[in-house]
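A single protein chain has been omitted; all remaining protein chains appear in their positions.
Each chain carries a letter (A, B and C) given by its place in the written order, and its residues are counted from 1.
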Amino acid sequence: MYTQADKRCPLTQLVAHIHNGDCLAIGGGLSWREPMAALRELIRQGIKDLKLVGSAHGIDVDLLCGAGSVASSAESYVGFEQDFGMALNYRRACETGAVKVEDNCCYTLVQQLRAAIQGLPFMPIRSVQGTDFLKLHPEFKTITCPFSGEQLVLVPALKPDVALIHAHYADEHGNLHIDGPPVADILFAKASKKVIVTVEEIIPHQELANKGVTIPYFYVTAICEVPYGAHPTSCYPRYAYDREHTKHYYQSAKSGGDNFRDNYLNPYIYDCKDHASYLNLIGGQVRLNRLEHWNSDIDQWMQLYE
Amino acid sequence: MYTQADKRCPLTQLVAHIHNGDCLAIGGGLSWREPMAALRELIRQGIKDLKLVGSAHGIDVDLLCGAGSVASSAESYVGFEQDFGMALNYRRACETGAVKVEDNCCYTLVQQLRAAIQGLPFMPIRSVQGTDFLKLHPEFKTITCPFSGEQLVLVPALKPDVALIHAHYADEHGNLHIDGPPVADILFAKASKKVIVTVEEIIPHQELANKGVTIPYFYVTAICEVPYGAHPTSCYPRYAYDREHTKHYYQSAKSGGDNFRDNYLNPYIYDCKDHASYLNLIGGQVRLNRLEHWNSDIDQWMQLYE
Amino acid sequence: MNKATKITSCTLGELMIYQIALSIEDGILAFHGFGSPLVQLALHLAKRNHAPNLVLVAGATYGINPTPAFLTPTTNDFAMNRDAECHLSIEELFDLAASGRLGRMFLSGLQIDRWGNMNVTRLGDDDRLTLKLPGGGGGCNLSSDADHVTIWTAAHRTHADDLGRRRYRLVNRCDFVTSVGHRTAEGLPRSSMPYRGRGPDCIVTDLGIFGFNAEGHAELRFTYPDTNLELIAESTEFEFPVAANLSTAALPEPDLIECIRRLDPLKIHERELSQDDRGRTFELDGA
Partner (left out) sequence: MNKATKITSCTLGELMIYQIALSIEDGILAFHGFGSPLVQLALHLAKRNHAPNLVLVAGATYGINPTPAFLTPTTNDFAMNRDAECHLSIEELFDLAASGRLGRMFLSGLQIDRWGNMNVTRLGDDDRLTLKLPGGGGGCNLSSDADHVTIWTAAHRTHADDLGRRRYRLVNRCDFVTSVGHRTAEGLPRSSMPYRGRGPDCIVTDLGIFGFNAEGHAELRFTYPDTNLELIAESTEFEFPVAANLSTAALPEPDLIECIRRLDPLKIHERELSQDDRGRTFELDGA
């Protein structure tokens, strides 16, 4: 129960809620609303040995793998879809054994989070049995259903240490508004021990209430206003996905782990003292304007993908 | 999956989806947004032997009990709170044995509906054990949790035959918008085999989408526009609770089953050929105006409760 | 209310509201359910007084931290939900309880036993129902899940009939256990159950206030200015231990009384009291 009146704090302090070895749930999904600024700060702070849980992710998890912050991944998907394909840092880290592969499936994750949210040791599920996921998750158990006689899988409660989310709006009390698909963020917020949030903008409560409270304040540990905090992923309707930057990212990753460090991690993270420096480096307001004006006409929007 | 383009039908036809002996989940709660017009039509149609399931209810369940439509009640509460106290028709029907008492608890109901929604035979729950509800529900089972060693109760899936809901708005496709607390309506809509809905107003889709879709169309079997369809319960912000009429109702019920028939069921239900006749009888537009203008000033609003 | 009028006494209802409010810790999430004006007022009083960080969940609407226009006799009313900061759904409130995050719940019963078990379901044997009560809502679930439970009743006092018989509210045995206290329906200690919560820690009645001792047995802790141990014992079917420091319950300060009166202009909370009890008033110390 987080009930303090004013939850604002600087980004450095927000991210310091994450500790080495924590189980971390990252909000958003694929190229949508990833808490990228917070992840860059996490890397700058040298936080390590994270156990990642989540559904379908991309650059966020790949970046953490490329920076050596991850001990294990129980994401259900990490990649760049038909855009760039495989997540190369992630793949390398899994194949060298640096990251332990504990892949999970979306609904299994949902049920495990629900168990935590409902204070139950487990939730039942029909699927998963018959696949090889049971080998990756020896903690799953099977029972014969006392009602139907069917064999069901019981998946244990999952209570991440920290949920890290990027939202559109918060008020000072920590009420959040997310525009568009919340993906698993609401589940993460309810299931996790701590919920830390970057937002595009902190606004007065009444304004937030009019938009609608997606996540009530008492789940939220701390918030920080970080405009463009999802870049290079999208935060529609405020700004679109920066495919050009992501392409640069991908090509840096493709050239090998050392090159990735030299060409991406160093300039965009370690050598940036803060988020403002990063925004300058990626092209400043000119570039951001272009992403913000995705909606001015459809051809311009399409050009962002070419 | 209900996918027809136009789900509108007359109230008589809507209510005819309910059959004798059905398990019926009634939406709303207490004096808020009960599907009263549909229930009156249900009584006129002589539908009987209903098995009611729900959380906290009042006049809706009491009225059905008074009309002899109910075989069993698994509601968690049926009464008039500190307003009028006990639900007298309900009480009589239970005490004579006409209605079988199968009281349930709110969260138990939630978990049973969730089991149906998730296609599971049961859901686990910590509570209930240690109380006498297990006597009323021999279908509940207990297991030793294979993770924690604790004893848990497993409550079976509950899939009502029909959910009957009164909402503020629908579009022709059956998308619904509910203003204010949905109570268990969303759970009912997802868990039930059929979902039939009266609404204050049917509006174009885009208008509904701007308000927000509370329940997606494909859950909804049929809809009917019935303005003031929740009277005498409230349907804020459109109209307040009609305490005066409810008092009249309560006093009719207090004077015994036969008197209730003569003084309430006959005039307000059997002798009303339709909802329009009922609205005339309860005071017509003059009375409805008063209930609609609850928000004009606070003293006038308070007067509705005196 | 005329602010110029100095408040020199409080009513029984106001005393009970104040005492229920005192059981509410700051910074917790608490829920007032429905049909419980004394508790609803206690939560709003606590929030405005010693528990500003209380997460107040309004019963029936599940609105959080509303500022009711006025107290209404039925709980699921927009007046009760006015300006809520945000909202829960029914399932979210109960999930919060089940995961150990509901700090306190408030429960009552037509029968309350020494362990804090309560009955709001039915009177009579298993075979013969003599009185169907309205039912417990989510009380059964929450009695297991909420961290703490405040029990209240405004009908502790019993009157002997011509034959000297009394219908007790505080009874030896509940005909039906709707919500569980410190012993299960089968007589097992609460600790043998995998409940999240720690059970009831007080009973606020129209006659006095009980706590619970280490065994989970109700123990009288406070009387009121117009009650005493004998009177309370007479109205209680079971025998009970008495706290070593039995004393008279504190009365609310004038500003708190004023706050209650502002919150409940229709005096809805008096409907929980017997006709006689509505006339009980207590002079404030400073009066």
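Here is the rule we go by: a residue touches a chain if its C-beta (ideal position, glycine included) is under 8 Å from a C-beta of that chain, and two chains touch if they have at least 3 such contacts.
Since the structure is predicted, the reported quantities are computational estimates derived from the model, not experimental observations.
Novice: Tell me the shown chains the invisible chain touches, ordered by label.
Specialist: It touches the following shown chains in the full complex: A, B.
Novice: Of A:L64, A:V128 or A:I215, which sits in contact with the chain we cannot see?
Specialist: Only one of A:L64, A:V128 or A:I215 touches the chain omitted from view, namely A:V128.
Novice: Where the complex has a chain not shown, which of B:I43, B:I117 or B:V199 is the residue touching it?
Specialist: Within the whole complex, the residue contacting the unshown chain is B:I117.
Novice: Which of A:A5, A:A276 or A:M302 touches the chain that is not shown?
Specialist: Only one listed residue reaches the unshown chain, and that is A:M302.
Novice: Please output the residues of subunit A touching the missing chain, sorted low to high.
Specialist: On the subunit A side, contact with the omitted chain comes from 29-32, 55-56, 58, 75-83, 86-87, 90-91, 94-95, 97, 101, 103, 105-108, 110, 114, 125-133, 135, 145, 148, 150-152, 180-184, 186-187, 234, 236-237, 240-241, 243, 294, 298, 301-302, 305-306.
Novice: Hey, which subunit B residues sit against the chain that's not shown?
Specialist: Answer for subunit B: residues 1, 3-5, 116-120, 173, 175, 190, 205, 209, 213, 216-218 touch the chain left out.
Keep this in mind: only the chains that are shown with their structure count from here on.
Novice: Tell me which chains count as touching both subunit B and subunit C.
Specialist: Correct list: A.
Novice: Give the label of the chain whose average Cα location is farthest from that of subunit C.
Specialist: Here the answer is chain A, farthest from subunit C.
Novice: With centres defined as the mean C-alpha position, give me the subunit A-subunit B separation in Å.
Specialist: For subunit A versus subunit B, the centre distance works out to 40 Å.
Novice: Residues of subunit A touching 2+ other chains?
Specialist: 119-120
Novice: Tell me, which residues of subunit C touch at least two other chains?
Specialist: Counting only residues that touch two or more other chains, subunit C contributes 87, 98, 145, 196.
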